[in-house]
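Working notes, beginning with the structure itself.
Apart from one protein chain that is not included, each protein chain of the complex appears where it belongs.
Order as written gives the chain letters A, B and C; numbering starts at 1 within each chain.
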């Protein structure tokens, strides 16, 4: 699955996007955040407070209980500050 | 005292403005409307429902209980429909 | 309020962009500019024109009072009200309100407030001239809902 990062999530992780292949037990958005957190210092810093992280699947906001899709683009970012 | 009329009050009375000299017992705006009503057919038509008539004294909205000023400009008009 | 309300009562049209520039050009403290433009509708073809009568002198004074109240209630860096009078045809502008503020809610609420008060307190009266020339002009009646709208703003 393709992950994309924005704003300080992107800066802390140190990349804009990547392809990942999480194990089978990673079923929900919450599972994915937990799994990513252990991938290194940048991830740990970005995902320190997972509840704050907003998530979109294929360009639509979802909550952390949402089941991950088989494929598609999953975006992680801080609360939005547009307008 | 100078009276000025607007919109359908002006049209029914048939004039834009006039000077009047009501008797001493005409003390309030309500008294003035009652007194004017008897001045002819146009006045009767314009002031048939006195409660509907809005009044301004020297360019400020006033209610019908307001005491008439010694002099100045008193305007009678329908509810406003600007904006 | 930093600047005095800009108020005009005029027969001619106004220029929206120029009025927005008046409140914001070169300003680095203005975070939000709201404009409300009220226009003449043709009422599905039934209306040829509106005739707007006003009370010269009081119109300006009353709009100034309404503007002052808005400036007292919201933190505004600028405020403009322009109200036209005379014959106005469908598609033409009638009224313009522009509010500028550092914050969006102040600009939006003040514009909403100003329009409610202009509708029911500014001494203007609309007469409709029907598209069918044979019919006489008809004075627009005040709407109870316009009066009700003011109740929202009572402190």
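Everything that follows uses one rule, which is that a contact is a pair of C-beta atoms (placed from the backbone, for glycine too) under 8 Å apart; a residue touches a chain by one contact, two chains touch by 3 or more.
The model shown is predicted, which means the values in this text are computed figures rather than measured ones.
Trainee: Would you mind listing the shown chains in contact with the chain that isn't displayed?
Mentor: The undisplayed chain, in the complete complex, is in contact with A, C.
Trainee: Tell me which residue among C:20, C:106 or C:142 touches the hidden chain in the full complex.
Mentor: For the chain that is not drawn, the touching residue is C:20.
Trainee: Can you list, in ascending order, the chain C residues touching the missing chain?
Mentor: On the side of chain C, residues 16-17, 20, 24, 26-42, 44, 90-91, 102, 104-105, 107-108, 111-112, 115, 149 touch the unshown chain.
Trainee: At which residues does chain A meet the chain that is not included here?
Mentor: Answer for chain A: residues 4, 6-8, 56, 59-61, 75, 77-83 touch the chain left out.
Note that in this section only the chains that are shown with their structure count from here on.
Trainee: Count the C-beta pairs in contact for every pair of chains, then give the pair with the highest total.
Mentor: Per chain pair, the contact count peaks at B-C.
Trainee: Please report how many Å separate the Cα centroid of chain B from that of chain C, as a whole number.
Mentor: Taking the mean C-alpha position of each chain, the two centres sit 26 Å apart.
Trainee: Report the inter-chain centroid distance for chain A and chain C in whole angstrom, where each centroid is the mean of the CA atoms.
Mentor: 48
Trainee: For chain A and chain B, let me know how many angstrom lie between their CA-based centres, rounded off.
Mentor: 72
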